[in-house]
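Here the structure is laid out as structure tokens; the discussion comes afterwards.
A single protein chain has been omitted; all remaining protein chains appear in their positions.
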Amino acid sequence: MITLNRLNVFFKRILYRKTYICMLAFLIILTTTYKLLPAKKQTADIKVAIYNEEISQYSEDMYTCFDEINTLYNFYPVDSKNELIDVVQSGKVECGFFIPADFYINYISGSNDTPIVMYNTPASTLSSAICETLFSCILKVCSPDILTYAIDATAHNQYLMEKMEEYINSDEIFTLESLADGEFSFHEETYHINIPVYEISIILIIFASLLGLLIYLQDKEKGIFTALSRKELHAIKLVSIFTALFPILVVGFVCNIIISGLSHSFSLLLISLVTFIATIISSLIIRKSTHLNKVLPLVMLISIIVIFLGTLI
Amino acid sequence: MFNINNISKNYGKKQILNEISFQIEEGTAVGILGVNGSGKSTLLSCIATYYSGSKDVNVGYVPQENPLFDELKPVDNIKMWSPLSKRDIIEQLSNPPLSDMGITEFLDTPVKAMSGGMKKRVSLASVLINQPSLLLLDEPFAALDLPAKEDILQYMKAFLASKGTIIVASHDEDIFNFCNKVYLLKNGNLIDTDDLRQKGISYVDILRS
Partner (left out) sequence: MNNIKTTFRLLLTNMKRLKHYILQIIISVMVLLSICSLAGYCISKKLYEEGTAAIVKVAYYLPEDEDEKFNNFGLRIIKELDGTKEVAELIEVETIEEGYELLEKGEVLYYIIVPEMFFSGIMDSTNPELTVLFRDNTGIGSYISNELFLSYARYLGMAQSGVYSALDTLRQYDYPASDISDAQGNVNMTFLDRSLNKDSYMEKADATEAGSFTLIQRYLAAALMISLFFVSFVIMPYLQGINKGIRTKLYTLSTGHFHIFIANFLSCIPALYMAFVPCYVVLSIICKTFNPLGLITVLPAILVISLIINIISSICQNEFTSNMTILAVTLIIAYIGGGILPQAMLPSGIQGISSYIPGNYLITTIASAIFGA
């Protein structure tokens, strides 16, 4: 009977704490947000960033060429070299190209004074293939001028370039029809925003468990349990940790069922059990609330790192 | 003569002190009696603030919670409240009247390792070293054992003997027996208890009335 009374009291105590209510509310808000936000569409295509240091007719024509050929790769412009490097570094794009000022003029005349710089990362496996598409478009755009450079026929350049345009757009030259018209759809995928409710539930469970231990230690240091026997003291400790852990576990369990069904829910129960046992074991080492005050943020930091790295890896 | 005039204090809408005025003769001890929450600590801190900028009155204030840094040793804590150098402080602590406090015995002990009585002595010494003319003590006997209380009382008597003036807020009857005058702080007003005491009413009954 007394244990039930104590359970009742400890539950009330923990649920009166603003921090605890915020934790429960946070989980509920995350779950609600997930459910209310509509599914998004995303292009699963291969992104390539381009920065043209100088905007010219050639650079404009190059983008037109990308549209005309309906390339697999999504070439999109960025506003600066730093932005280009950032997006490649971050893995947001497969690779990036920096086209310096005067590149086109030099390319036409065969000079390599201002080469394109291709930025990639260790994981870029398609950068060379992407180069072929890029250069094929650059070549197409610059072909008339390359031709007039190759032949010294200054008086007839106009005729030459008109002929070039004619042949480029005619059926007389070598072309290849696209072979990829199968069922693969690389343009759109629908998905829900990935809200890490499962990971946050685990972190809050670990935190709640340690909070329960902290409350117990603080009460003990105030002398509240002075009159109790050792056995009763251990029971109080278990009750304190359990009552701190239980509400967050229940809410986390329900939230995870709502979001992902039963797939994560049972592992959550298992992790809670392990956390409970680990907290009891650590209570044998950590005997003072001041020590736990210092250790708790470090434990939380390590838990956050491990859990989120675990999801990444 | 110390004249304290029109001290008022309110927290929000609640009036704690209601234009309190009184006089204290030099070389006397005045006790402030009152139930918990009556405003005794507030009154003392107001008096300390009243005199803090004064050039004529050097006030020393010891709040209820010891104003000490746990990590530091006694001399460093005393230096916080005194312009004297470390050497001068140790010299003062070694000579009467401060030598009676016995602080030189635990100069190397950090405050967190000290007992309640030792902490109170350090708090008192940090104030007395500046040779105040008016000493304000808030619950000086709180959480002290009997020997420690006796020691503090002796220091207070020694201070009085050296023409110092004391205002002390307390619940302890031993202090009021030592005071020249005792006031009751009730509902924001200060009431002289001399008449009531002459009628044989105890301090407990005065508080209850």
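Note that the chains take the letters A and B in the order they are written out, and that residue 1 is the start of every chain.
Here is the rule we go by: contacts are C-beta pairs under 8 Å (C-beta built on N, C-alpha and C of every residue); 3 or more make two chains touch, one makes a residue touch a chain.
These numbers come from a predicted model, not from an experiment.
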Where the missing chain makes contact, among the chains that are shown: A, B
Full-complex contact with the absent chain, from A:Leu7, A:Ile146, A:Val254 or A:Ala278: A:Ile146
Sole contact to the chain not displayed, among A:Thr33, A:Ser260 or A:Asn293: A:Asn293
Residue among B:Glu71, B:Asp145, B:Asp192 or B:Asp205 that touches the chain left out of view: B:Glu71
Of A:Ser56, A:Asn74 or A:Ser124, the one touching the omitted chain in the full complex: A:Ser124
Missing-chain contacts mapped onto chain B: 41, 45, 48-49, 52-53, 61, 63-72, 76, 79-81, 123
Touching residues on chain A - with respect to the absent chain: 19, 46, 69, 71-73, 82-83, 85-92, 95-96, 103, 107, 110, 112, 115-129, 131-133, 135-137, 139-140, 142-143, 146-147, 149-151, 153, 155-156, 159-160, 163-164, 166-168, 172-176, 178-184, 186, 214, 290, 293-294, 296-298, 300-302, 304-305, 309, 312-313
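Operating definition for what follows: only the chains that are shown with their structure count from here on.
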For chain A paired with chain B, centre-to-centre distance based on mean C-alpha positions, whole Å: 62
